[in-house]
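A single protein chain has been omitted from the complex, and every remaining protein chain is retained in its original position.
Just so it is clear, A, B and C label the chains in written order, and each chain counts residues from 1 on its own.
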Amino acid sequence: MKVQLHKAVGGVLAACAALAAFPVGVTAQSAVDEIAKYRQQLQDGNPAELWEARGEDLWKQKRGPKSVSLERCDLGKGAGVVKGAYAELPKYFSDADRVMDLETRLVHCMVTQQGFTTADATKRTFGAGSNRSDIEALTAWITSESKGVRMNVALNHAKEKEAYRLGEKIFYFRGGSHDFACATCHSETGKRIRLQDLPNLTEKAGAQLAYTTWPAYRVSQGELRTFQWRLNDCFRQQRFPELQFGSEASVALTSFLAFNANGAPFNAPAIKR
Amino acid sequence: MADPMRIRASEKGGIVNVKVLMSHEMETGQRKDGSGKIVPAHFIQSVTATHNGKTVLLAHWGPAVSKNPFLEFNFKGGQKGDKVQVTWTDNKGDKRTDEAAIS
Amino acid sequence: MNQMRRRTLKAGASAGLLALLAAAGIISPGEVLAADWNKAAFEGKSMQDALKALGASSPATSSDIVIRAADIAENGAVVPVGVESRIPGTQSISILVDKNPSALAASFDLPAGTEPSVTTRVKMGQTSDVYALVKADGKFYMAKKEIKVTLGGCGG
Partner (left out) sequence: MKNPYRFACVLALIAAGCTTMSDQDVSDKAVAVMKTSFNERGQAKLDRLDQDEAQKLCSIPPSAVLPKEVAARIEEINLATVKYPADGKLLGNWRDGERVAQSGIGMQYSDDPKVPAGANCYACHQLTQEEISFGTIGPSLYNFGKIRGNSEAIQRYAYGKIYNPQAYTACSNMPRFGHKQILTEQQIKDVTALLMDPNSPVNK
């Protein structure tokens, strides 16, 4: 293509359906309408299903040095319970004595049950073309099993409460060469970057809309992306160093955003620009 | 081996609607990788859909069809429970066939 | 059988003959298609090259062809395009993107009984006219629609 088509133009958190009024007249409004139409047309066939199918196989396959499946992995609702599990994550797990999101928990199960080393389990957290990520596929399937389930993240344990409060602080943390925080783009309603609507993650409606539509198949990349990826790539564009997969900051921020989305039916894997 | 396709076929009023998602890179042959080398073209060239052994669609594609292709079409004469079979073949000779029952 | 198969393919048999062989189970439908792939049409750079290779040098403009696509694509890597022909006797539908490095994106042969309406997704390098070319009763017709490709997101 004349311009590089597969350029991984990173994105913004979620494409939102509620559109605000824009400063200029007809042209901008019709642009907004046409983009809504474009998004609508994408809904008809979501390649995320290809990841979901592979993820389900991976969950059930005997893998790793111990040659066991993940079917005894406890995602928070008891060993092997997948249905609705994602809608209650992140949560505190006493066996690991920390708050974990889905991806972190998967790594934990791959290590403790299947016998993978942490290095092997996290070797490819984000896929690129034929170098595919098992974690993305597993996440696609597991999250699809929460479709329609209302977000219900609890802050009961002290560490869950602490994660939420740390996540909130991290959300407002300004740094890097450009002084960006998550809040720079995500704390006002009705704003957009280029033509992408920016959810206001400090309000219930915005947090719900954004959080319940990840993971998502990103058409700009041709990849299924998880929430860990979403945070990782937001920080890249914030000009921060690289967010470590499953790090305390990543889980704390996820706790903050997931809790703010409580009450909304989970609706992913989605498809987005 | 390539991943299975996702095929949905549903009949309404004598018309069968078929939606297919395929797992394929659809490399254009114009993209450069991280080290600046051209990634060779790799794309589905043909797709054929059959119903009861009869071809109901025959598509020829170039590399400008999007990655993980989506295809939708409609044909007459299928009954619920009949099989729709789809085969794709790419420019390296790889192929994949899957089928789905009409719902 | 294998030898015959190879010879037939090598000889560049007509699509019709190949279809017959396929129907007889001698070769698989996939092989028919691979042999049938119109290299000149797909590798032709311009609209003109592609049309010529498809044998459709001067198609008539038709308002009976509907291109279903948004005026603006949020990302050029995936642009949903549907084409519906209301021209009686429609045999094939092709989608061409004027400003792509090779204009022809996809061609669909529609046997009798298949509706003259297909949807797929194409890549667009930049804002361009998108053409739908329809062959009906051996004649070619065309319609076009401009689709704008925008820059999105944080741009990095």
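The definition used in the following text is that contacts are C-beta pairs under 8 Å (C-beta built on N, C-alpha and C of every residue); 3 or more make two chains touch, one makes a residue touch a chain.
Predicted model only: the values in this text are computed from it and were never measured.
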| item | value |
| --- | --- |
| Among shown chains, those touching the left-out chain | A, C |
| Residue among A:180, A:214, A:227 or A:266 that touches the chain left out of view | A:180 |
| Touch list for chain C against the chain that is not drawn | 72, 148, 150-152, 154-156 |
| Missing-partner contacts on chain A, residue numbers | 22-24, 27-28, 31, 157-159, 161-162, 165-166, 169-170, 172-181, 183-185, 187-188, 190-195, 198, 202, 235-237, 239-244, 247-250, 252 |
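Criterion: only the chains that are shown with their structure count from here on.
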| item | value |
| --- | --- |
| Touch-based graph of the chains, sorted into line, ring, star, complete or other | complete |
| Reference chain A; chain at largest CA-centroid distance | C |
| Most extensive contact between chains (C-beta pair count) | B-C |
| Length of the line joining the C-alpha centres of chain B and chain C, rounded to whole Å | 14 |
| Distance between the centres, which are taken as Cα means, of chain B and chain A, whole angstrom | 29 |
| Contacts with 2+ other chains: residues of chain C | 77-78, 80, 82, 100-101, 119, 123-124 |
| Shared-contact residues (touching 2 or more other chains) in chain A | 1, 5-6, 44, 219, 222 |
| Contact set on chain C toward chain B in their complex | 19, 28-34, 36-38, 42, 77-80, 82, 97, 100-102, 104-111, 113-115, 117-124 |
| Chain A residues touching chain B - in the complex, by the definition given at the top | 1, 4-6, 44-47, 49-50, 53-54, 129-130, 217, 219, 222 |
| Chain B residues within the chain A interface of the complex | 3-4, 6, 19-21, 23, 25, 28, 30-32, 64, 66-68, 70, 72 |
